[in-house]
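I am attaching a structure below and will ask some questions about it afterwards.
In this view, the complex is presented without one of its protein chains, the others remaining in place.
This part shows chain A:
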Amino acid sequence: MANKKQPVSRVLGMGPIEPDASGSSRINVGDTERIGSVAGGALLATYGLRRGSFSGLLLATLGGFMVYRGASGYCPMNQALGRNTAEPTVPNQVVDSIEITKSLTINKPREAVYAYWRQLENLPQFMFHLSEVRQLDNKRSHWVAKLSDGLLAKTLGTVEWDAEILEEVDNERLVWKSLADARIDNAGEVRFVDAPNGQGTEVHAVIKYRPPAGQLGGAIMKLFNPAFEEMIKQDLRRFKQLLETGEITTIEGQPSGRKPEQQSDKKPVSEYAKIDEKHESAML
């Protein structure tokens, strides 16, 4: 169902910047290949969904990605190889961006919060899906993300992109955009505002990304958008924990009566997904 409500970033007066449509938002797969991809992907997705568990959901996601490759007409491999099997008559379509807005209040002075964030190398400490951020110069940086544990990660591997800070007001705001040929085109804005009555600093983050690959890709990504939103929220929460308490709240590594194989020590991309699985098995 289409969301008719206006994006919340507009309420905040934020995030006018749109991500470029550089690579993955365009179509470069021909019809025959697209049909094959859709069929194979659908099979995998059906099997995955039938399994019903979260790992089944991951399988379904993989299937989903194959489906989107087919249905959307964008393939990153083709892009990398400079291959384009699409008919030249197909116009270069650009997909709408998906937006995530999250805000949190941190009980620390604005200068401290801003300084920690602006040191972009710090971000992977609380953004667990990032494995590395490297500052190339004062404005440009290189980002390496691991999208997920398990199947999805094995399939997609790591995602890398370069980003550039377009606007920067010390202790107030940062606006960035990914540079050409990003695997996932993205852009965003983070704003730092004094909370009333000395309650610290409000951090408002707006992140926009173009789903890699076409309108169906968009539809599939939208299904996962709540999980991504939750991931961003968790990132901000960990940022707050780190700044306020100096540590990240966790129960990973504590004892329980579960067998060792159930006590995964792996760091989940999002506790959302991890617990969801347990809930499902507990409730169904």
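In this text, a contact is a pair of C-beta atoms (placed from the backbone, for glycine too) under 8 Å apart; a residue touches a chain by one contact, two chains touch by 3 or more; residues count from 1.
One rule holds in what follows: contacts and distances are computed from a predicted model.
Trainee: Which name from "ATPase", "Beta-lactamase class A", "YprB ribonuclease H-like domain-containing protein" or "Glutathione-dependent formaldehyde dehydrogenase" does UniProt give the chain that's left off?
Mentor: "Glutathione-dependent formaldehyde dehydrogenase"
Trainee: Any idea which of A:N107, A:S131 or A:N225 touches the chain not displayed?
Mentor: A:N107
Trainee: From the list A:T46, A:Q125, A:T158 or A:T250, which touches the chain that is not on show?
Mentor: A:T250
Trainee: Which residue among A:S9, A:S97 or A:Q234 touches the omitted chain?
Mentor: A:Q234
Trainee: Using the document's contact rule, name the residues of chain A that touch the chain not shown here.
Mentor: 105, 107, 199-200, 230, 233-234, 237, 240-241, 244-258, 262, 271-272, 275-276, 278-279, 282-283
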